[in-house]
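A single protein chain has been omitted; all remaining protein chains appear in their positions.
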Amino acid sequence: MSPTKLTDLTIAEARDGLRAKSFSVQELAKAHLDAIETAAALNAYVLPTPERALEMAKASDARLGKGEGGALEGIPLGIKDLFCTKDVRTTACSHILGEFTPTYESTVSANLWAEGAVMLGKLNNDEFAMGSSNETSFFGPAINPWRREGSDAKLVPGGSSGGSSSAVAAHLCMGATATDTGGSIRQPAAITGTVGIKPTYGRCSRWGIVAFASSLDQAGPITRTVRDAAIMLKNMSSYDPKDTTSADVPVPDFEAAVGQGVKGLTIGIPKEYRVPGMAPEVEALWQQGIAWLKDAGAEIKEVSLPHTKYALPAYYIVAPAEASSNLARYDGVRYGLREPCADVTSMYENTREAGFGAEVKRRILIGTYVLSAGYYDAYYLKAQKVRTLIKQDFDQAFEGVDAILTPTTPGPAFAIGEKSGDPLDMYLNDIFTVTVNMAGLPGISVPAGSSSECTPLGLQLIGRAFDEETLFRAGQVIEDAAGPSAKPADWWSEAK
Amino acid sequence: MDAKTEKSNLIEGATGAWEMVIGLEVHAQVSSESKLFSGASTEFGGEPNSHVSLVDAAMPGMLPVINEGCIAQAIRTGLGLKAQINLTSVFDRKNYFYPDLPQGYQISQFKDPIVGEGEVIVDLLSGERVIVGIERLHLEQDAGKSLHDQHPQFSYVDLNRSGVALMEIVSRPDIRSSEQARAYVSKVRTILRYLGTCDGNMEEGSLRADVNVSVRRPGEELGTRCEIKNVNSIRFIGQAIEYEARRQIEILEDGGKIDQQTRLFDAKTGETRAMRSKEEAHDYRYFPDPDLLPLELSQEFVDGIAASLPELPDEKRARFIADYGLTPYDADVLVAERESVDYFEAVAKGRDAKQAANWVINELFGRLNKEGVNVVDSPVSADQLGSIVDLIKANTISGKIAKDVFDIAWTEGGDPAEIVEARGLKQVTDTGAIKKAVDDVIAANPEKVEQAKEKPAMVGWFVGQVMKATQGKASPQAVNELLKAKLGI
Partner (left out) sequence: MSVDRATVHRIASLARLAITEEEAEQLEKELSGIFDWVAQLDELDTSAVEPMTRVAAMTMRLRKDEVTDGFYADDIVKNAPKVDDHYFVVPKIIE
């Protein structure tokens, strides 16, 4: 098989190919490393790790040679730079972490390596996962491999997991880890034509993932197919005694759910998601999704989630509040950047001033403000009460439906710089995804069509807590109906 | 004046009497193997940053997992303080920046502590009894340690203590003198040590107090308080309060006003001073730690701990007074330290408790104090002292010889019964031999015999002579009786 062909395989196909010895892990890894090397224009990787990849691939080949190997044996993956990787620089794409090199491995990535996966490198993201376009990264933005028809404007790959979505869409890895605090897996997946699932809060351990907002953060995969997402999520998930909020529940064989169809399922359509200013093409896509699910045998039912509009403002209290505290540890004392100063307070102030980018500072300040004396009840407590209402909305809706279908984003990929003027404008990207984080529920984004500019659009399915299986069932139906996701035309490869 | 305003506690200023109002926040290190939220060791000392986990150093992505043992200890302490145990409590983050606070926040309990209201009975030397209300007890993380004397331009940070569990025991402002404050802290320390929930070792920082002091005219509203941070000995607590109260009175009497301040106590000068660091308004931005869940305990869990509680000093004291007829003073001395009371109870078991108490307090504690030895290291064990008491009881030796036996046991060791046997210290109970000695002394001192008839107290001199003649082995009681008969007094 030609090397380019190897990068076009899905995880499921590669898994079979490796078992059948059609190619080696090292060939598969090499094909991806070559693709990465010529794709600097996408800036998807902030740190490729070719040596480690080849070393892991070699060990993986040895295991396969002995008829051994795990569920992801030999599968080359990219790792969002928010995941701590032992002896490999981890920065959360923030200057403040400097050359921080963990002496430990995050539980999620450790789970993947334990199943034989191969690490290709660390992927770009918005600084500390704060952003929806990857433009806040200290390493510069990752670029969407998709372009508008007839335009060579650089589009954002979404965020914060923009390196993950870009790399998966451009076939620079077979799948990538990602994290989602307000939509950071689903939004980038939607606008790069990839599949992204944020599982139920507690499904994946948060141990070893640089924290943004503890009560909202959750890891998940970005892949090119629903089946691949199921395979990856199964192997990322685990109960972890090192994370008090990790759920001590069995991890189902998600792949088994793929292909079970939606006959007998009821899918809810929340009327409150029809927001003013929603692009007609998004509305059309949503209707198309409804029709596909109905055709496949699902019952469609309107549901009401009355507090939807309050989710985003409440999110912009809870997430910055937690972040302002979670990011207090970046102080120049134990790791990362330090601005030399004669006294400790100046050292803190100057280190944090130099180390954090504008968006991170903005959120730290919002968070500090809403927690400060006299404002706690009006903001943080209020927002946590709103979360209760949002959760209750979903609880009620799920009494009558098995999953909820919505658009993932209000529109397609936008151009670099287009929305960075007004923070609020950027925040509105998460309007359909953030409710899911607020309620701790699982949500998947599946490619479903194209915008008028011929860039990808996605549909989101929201499930009951710990019922990712229904999302994989319905997600596969949409994927089947929408047709296989195309590979964007390669404009980025440099001749070597 | 309110009920707590005792005249004796007032301080006379230039313009009249003042009353101190004191509240204490005692930080007691929980006795546990590992830290509150990590598996690192709590052992004192250790190479710098060796008793530190990735969690304690607040490495990116690290998460706290709570230690069940520390929770049990906090509940045990709450029960010992006769306090309300809260079956649901919440851990909050207290946000502030300091180099020995790696997370940039301390995990503590703010609105919903694990233990609510309780009380501590404090008995003073004067016999006065003060009840100090406990407002709450909460669990929190200790910070690391900053060393300032290693280098002229730099401070050194060691995180070995970072994350060790502390119980913060907050009193109501019920304390009115430095003596009461000292007695209160001693009592809390005693209770903790009985419970085994804190070793109370103040040199190692296992117990330290933030002292809130204000002054007011008796009966008036509370004055502005100053908080003296981290005072680490009971003596210093007393000194700090005395200094601080006088400082405040001086300011007020000069027409000034007290600034609410955080102050430090300087043990070298005995003074308190305002912290030099930029004093910004404290705004800790408390909020529930989103890495943790509410702590929910079952009543059975609490009941199980309650069932294992030892007898506490107040109960022991009451029992010693009621059942053993000890004086309140003796009872206080015995119950003050768990090791002392354990020793005493071992000696008293199956014996005359009053006599046991005399021996423990006078002979043993006297000697321990004189030689600066802790009761746990006593050269004379409770078994040995018990057998000395038995020998007296059996009339084998006199009280006087017993002291010699105690001294031999102290310096040379050995079983008291064997010491008595080997050295021929057995009391002479043979009345013939005593009679002879009495007769000899009377015969040799005719003038003294005459004097004794006038002054019966002189008999003591004769007793002494007889005892001397019998090398102390005669039963003093028998000697006394014989002498009285012979001398006709």
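Letters A and B mark the chains in the order given here, with residues in each chain numbered from 1 onward.
The rule is simple: contacts are C-beta pairs under 8 Å (C-beta built on N, C-alpha and C of every residue); 3 or more make two chains touch, one makes a residue touch a chain.
Values in this document were obtained by computation on a predicted structure and should not be read as measured data.
Enquirer: Considering the entire complex, write down the shown chains that touch the omitted one.
Expert: A, B
Enquirer: Hey, which of A:62, A:256, A:365 or A:486 is the one touching the hidden chain?
Expert: Spelled out, the listed residue whose C-beta touches the missing chain is A:365.
Enquirer: Looking at B:44, B:156 or B:461, which makes contact with the chain not pictured?
Expert: B:156
Enquirer: Which residue among A:293, A:319, A:383 or A:462 touches the omitted chain?
Expert: A:383
Enquirer: Consider the whole complex, including the chain that is not shown, and state which of A:113, A:139, A:316 or A:472 touches that chain.
Expert: A:316
Enquirer: Kindly note down the residues of chain B that lie in touch with the hidden chain.
Expert: With respect to the unshown chain, the touching residues of chain B are 32-34, 38-41, 47-57, 65-71, 90, 97-99, 146-148, 150-159, 264, 275-277, 280, 283, 285, 288, 292-296.
Enquirer: So which bits of chain A touch the chain we can't see?
Expert: 99-101, 103, 200-202, 215-216, 241, 244-245, 247-248, 307, 309-310, 313-314, 316-317, 324, 328, 331-338, 341-350, 352-353, 356, 361-362, 364-366, 368-369, 372, 379, 381-389, 391, 422-424, 439-440, 465
In the analysis below, only the chains that are shown with their structure count from here on.
Enquirer: Roughly how far is chain A from chain B, going centre to centre by Cα mean, in whole Å?
Expert: 58
Enquirer: Which of the residues in chain B come into contact with chain A in the complex?
Expert: Residues in contact with chain A: 54, 57-66, 93, 95, 97, 99, 102-105, 153, 155, 157, 278, 281, 283, 285-287, 289-293.
Enquirer: Which of the residues in chain A come into contact with chain B in the complex?
Expert: 83-84, 90, 92, 97, 100, 102-104, 106, 206-211, 213-215, 241-245, 321-322, 324-325, 327-329, 331, 333-335, 342, 344-345, 348, 368, 371-373, 376, 380
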